[in-house]
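A single protein chain has been omitted from the complex, and every remaining protein chain is retained in its original position.
In order of appearance the chains are A, B and C, and numbering begins at 1 in each one.
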Amino acid sequence: MLQIRCPWCGPRDEPEFRYGGEAHLRFPGNEADPAAWARFLYYRDNPAGAYRERWVHTAGCRQWFHVIRDTTSHRILGSYRLDEPPERAR
Amino acid sequence: MRRLRPGTATDPAKPLSFRWNGTAFDALAGDTLASGLLANGVRVVGSSVSFGRPRGVMSAGLEEAHAFAQIGEGGASEPLMRATTVDLHHGLVARGLSTKGTLVQGDDPARFEKRHGHCDVLVVGGGPAGLAAAWAASAGGARVILVETTARWGGALGRDLELIDGAPALAWVDRITRDLAARPEVTALRRTTAAVSLDQNGVVLVERLPETTPPDRIRPIRRLWQVRARAVVVATGALERGVVFQDNDRPGVMLASAVRSYWHLHGIAPATVVLFTTNDDGYRTAFDLVEAGVLVRVLDARESIGPVGEQARARGIEVLSNAVVAGTRADQAGLLAAARFQAGRRQGEWPCEVLAVAGGYQPLLDLPAQRPDQSHRIVGAAAGQWSLAECLLDGLDAGVAAAEAVGFGSPGPTRPVVGPDWDRSPGTTLWQVPAPDGDETRSFVDLHRDVTVAGLDRALGAGVRSVEHLKRYTLAGTGIEQGKSAKAAAGAIASDRLGSEKPLGVSTGRPPTEPIAFALLAGRARGDLFEPVRTTPAHPAHVAAGAVFENVGQWKRPRYFPRPGETMAEAVAREARAVRTGVAIMDASTLGKIEVQGADAAEFLDRLYLNRLSSLKVGRARYAAMCRLDGTVFDDGVVMRLAPDRFFVTTSTGHAASVFEWMEEWRQTEWPDLEVWTTSTTEQWATYAVAGPQARTVVQSVAPTCDLSREGFPFLGVRPATIAGIAGLLARVSFSGELAFEVMVQSRHGLAVWNALLEAGTPLGMARYGLEALSLLRAEKGYLIVGQDTDADTSPIDAGLGWMISDKDFLGRRSLEMATHRRSDRKQLVGFLPSDPAIVLPEGAQFVADPTQPKPMTMIGHVTTSHPSPTLGRSFGLALVRGGRDRIGHIVHAPLEDRTVAVEIVDPVFYDKAGARRDG
Amino acid sequence: MARLRFEPVRDLGALTAVRPAGRGQGPEASGARARALGGLVAALGALPGENRVASVSGREVLWLGPDEFLIASSLENGSDLEQVLRATGAGAVIDLSSNWVGFDLAGDGARAVLASGCSIDFHPRSFGVGSIAQTSMARVPITIWQRSPEPSYRILVRPSLASYLAAWVADAAGSLEAGSLE
Partner (left out) sequence: MPEHAFHNPDFLWRNPDPKPSYDVIVVGGGLHGLATGYYLAKNHGIANVAVVERAWLGSGNAVRNTTIIRSNYLRDESAALYEHSLKLWETLAEALDYDLLFDQRGVLQLHHSQADVRSGTRLVHALRLNGIDAEWLDTESVKEFCPLINTSQDIRYPVVGAFLQRRGGIARHDAVVFALARAANRLGVDLIQDCQVTGFEKAGDRVTGIVTSKGRIGAGRIGLVGAGRTPLLAAMAGFPVPIQSSPLQALVSEIVDQVLNCVVMSSGVHVYLSQAHKGELVMGAGRDGYTSYAQRGSFHIIEQQVADALQLFPLFGRIHLLRTWAGIVDVAPDASPIIGPTPVENLFLNCGWGTGGFKATPGSGWVFADTLANGRPHPLVVPFGLDRFERGDLLDEHGAAAVAH
């Protein structure tokens, strides 16, 4: 079971959160061409190593935020708010 | 073996008795089942799984691979407990097992609980290293949890006679544990095993609480802790290894450290012992037992026995060097009778009751192995420190470092003086003594799974080169103790036999480090506490009215309200008729409700819903639906505008949480600039639908001041109103097609308002209606239920909601523009009428165009809703059908198990197509 | 001395959620936000910091998140509070008085009972008087804050889940009394 630091509420156990997959995706807008649209809908980065991902603190403050986590070890390198750059991860 | 005196762990003042295989035995408080059996001379505990060979106790701890017992009786009976880790209590009932357990039907009164714990430093293992670590870590005030799996502190110090600061080591243990007990921020738990290592320094502990036979119904017998620590120190020590030789599984063959443990802790000793050792540490057993008057002889595998061996000789112990046990001889019962040895060219046989084997030590790392990349501090014997002095210093240093790392100072602990240190030379590594006659089918590597050296050979011969295949081919290491002692031996012996330069290593270790009863994993979450039951404010009234409930997610919702003697079909027909011809009321409080506020609320909803909601006027409601990004139907509901910047949105019961989360996700991540906020108000409101031609009369009588006239309060109007004296909201929405009012009041008044409405309706014969009648009524109007009449492929266009789509942008629009959504053979929601109006098709029935085709048939659709309709006087339903709208007026077929039913595809609106009835 | 008290809050009063205006970035938004927060401070007397509760003039203002406060006040000042808050230019104001029910949990055993179903650390070093958390207890969402050092806690839970939570706590309290939970 992971323990994740919510940038607002502090460290909490994983069941308080919901996973949101790859972070920093850009909504391509409804004008996207079919390939770009399929990309956005169905394709996510899946690195073995540090991964920037989104979580939401559903059982707490309900805020979305970002986490950098190593997918090979589950080690969490930090979390940061939506309006912060990844370098601010703590 | 016999008890010659009380040991340091047993209390002669507290005798107890227990039953083993039906016979009563006496023992002392502090005994384990294993020591209790040994003290009573029980040598055979069970039999081996494959070969049925007799097996006895071989260890004194968690590595036990022989002595398995079924503990307790009836429903409280627990299979496959290791006799070495069961603490005896008075009245305990146990019987011996091979490696298969038994499940016993019956009530289990025992209770199991869970608990969360938090600390700065968690120390696993209460031996010298762990005690020192906990002591040092807590000195500066850090919160420390220290756990020890056995019933006593001190670890190896219970079996090894050592001096610390000039006094017996156990005095040091007492002093340290007293210090720890006096520190308020220290939690020291015995009988507690660290079982699972979680990410981010979480550890699951299993605590054994005092038990009685039979268990009482109040006091839990076990507790599962989930601990979050800021630092973890692992001081789990080392396990003594055995040596594999022919017939090494006889009852009487034991680990040397275990023999010593039973003597010191429980006062139990055999009459004669042969010690087979590869190292100096084994001699401790010889020396201690000789003092107890036991006849001890030593076989030392090393060429040169060194000073300790000389010391043994000086004390009159017979010692052979360069000597190995080549096999054992058994008596007629299969019990150990003698050790056969080979010493250089000399062969011989020494009779003995116990053959104590000292094969060196193996760090016990089953906890950290579960998460190899955790930053646990491993100390003491677990880290390969063999001398007590090093173990103590290692523990102290780790404790200080751990406390400092989490921000606590330490007063610089005084370093205990150990001595005189046990003189030792490194042992020799010896995993196996080849069978003299070459027959390795009785040389056991995994005693529990009956895996022999011959078995390993077979696997290697088959081409197996990986230790993981070796495990799966032979099953070595897959038993209850998960190969704590066998895994390393299997890997090492196999490497040896392959002559491979790269050692095979050991197979993967996994959680837990000790078996955990399922009941403990569930904890309190059983029976009524398994999962919440959510009920609405009017629930007590539904219960009183005899409602039959249906689980909808966690909610209980009335399915129908049978009168005495009524079947479900009769009740549903009556309820539906009441809506169509009179008036009826239903509890819709479980609908999801979300309030959307802010200057940009309208824009926000426009982006989410298919329809344009910014054009909705204050005081008006609109039926609306939303898509997922892939263009399939997500949810539908009613959107009401309470003020220019305030909307009240309903969702289906099942999607209340997901729609709310969906809104929040887009609001926060994509549209952070919109001035809009969402709040879930599902439980703020109780919602009741009063439906039927007489609805106005009923509602008017509880809301006398409100203009409910057709003109004054038109369809899809919303307004604040005082209902039964309570301020609330009224809306004219209808899911049944009849005149209907939705009454919303704060849920704290829900029950009172429900009762008031019922009372008001009684003179008109108002009925209650449930989900079944609702499903029927709305289907007659062709209104769909998302998830029932749609599935993961259904787009709003397929569902007949295409009319909602406005020319603005909304989530999912891009997908709907894709070619696949314009195909004419998509499954579309249509109505159907069975050719025989008495036949009600089962929901889920499939349609085919040609019922005579062979299987697999080409299916063109399926029934999503099907009912007999008292209003239509016939059966009817809704279906998703390929190219369904083009098939209206055509006949298709539903091949059922026993017959095939022809049905006509029709428009999905069956009742009041003109919509004349909704205004009453 | 009672080791544990657990009772429903008879009169929870009015609960009002407020969301300060001024979302998004840029000077305009932050100006709006500053004005909204200023208005709220003026109306309420104070606003709590993150993860804190502010108790002023008989009201408790609970921090629920970066843009959300919940104000618990006695019923009488509750109803006009909504109007007052709306007048401050707050982004959203909403009455949630029926959305939650309350329990008070107090006494020596309170922490042990909480630990039976809640993964938050209630040790005084990390959670004290005035601390608040939204979390879950026995897998039920709760809002909990500490109101006195005794310790005593107030717990908000959705009405539909209240009886389950109460049954859980009663069960845990039973174990506590039997001496197993200490």
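Heads up, the rule we're going with is that a residue touches a chain if its C-beta (ideal position, glycine included) is under 8 Å from a C-beta of that chain, and two chains touch if they have at least 3 such contacts.
Not measured: the values here are computed from a predicted model.
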Ask   = The complex has one chain that is not drawn here; which of the drawn chains does it touch?
value = A, B
Key: Touching the absent chain when the full complex is considered, from B:Glu759, B:Glu843 or B:Asp919   = B:Glu843
Task = Would you indicate which residue among B:Met1, B:Val44, B:Ala76 or B:Val743 is in contact with the undisplayed chain?
result = B:Ala76
Note = Answer key for B:Ala29, B:Leu335 or B:Val552 versus the chain not shown reads B:Val552
Message = Given that one chain is not shown, which residue among B:Arg329, B:Arg577 or B:His821 touches it?
response = B:His821
Request  = Spell out, residue by residue, where the missing chain touches chain B.
outcome  = 49-50, 72, 75-80, 99-103, 105, 108, 196, 198-199, 202, 204, 370-371, 449-450, 458-459, 461-466, 468-469, 472-473, 475, 478-480, 482, 508, 510-512, 515-519, 521-523, 525-526, 530-531, 533, 550-552, 559, 630-631, 654, 787-788, 791-793, 815, 818-821, 842-846, 848, 855-857, 859, 862, 864, 895-897
Note = On chain A, the omitted chain is touched by residues 1-2, 13-15, 18-19, 21, 34-35, 38-39, 41-44, 46, 48, 51, 53, 69, 71-74
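Just so we're on the same page, only the chains that are shown with their structure count from here on.
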Message = How many angstrom lie between the centres of chain B and chain C, each centre taken as the mean Cα position?
response = 30
Inquiry  = Suppose each chain is reduced to the average of its Cα coordinates; what separation in Å results between chain A and chain B?
reply    = 25
Request  = Averaging only over C-alpha atoms, locate the centres of chain A and chain C and give their separation in whole Å.
outcome  = 28
Chain A: positions in contact with at least two other chains = 13, 62-63, 83
Task = Could you tell me which residues belong to chain B and also touch two or more other chains?
result = 226, 228, 672
Task = Could you pull out which chain C residues touch chain B in their complex?
result = 17, 19, 21-25, 29, 67-68, 91-100, 112, 115-121, 123, 125-126, 138-140, 158-161, 163-165, 167-168, 171-172, 174-175, 178-181
Task = Sort out for me which residues of chain C touch chain A in the complex.
result = 25, 50-51, 64-66, 68, 119-120, 133-136, 139, 141
Query = Can you list the residues on chain A that touch chain B in the complex?
reply = 1-3, 11, 13, 18, 20, 27, 29-32, 34, 37, 41, 54, 56, 58, 62-64, 73-76, 82-83
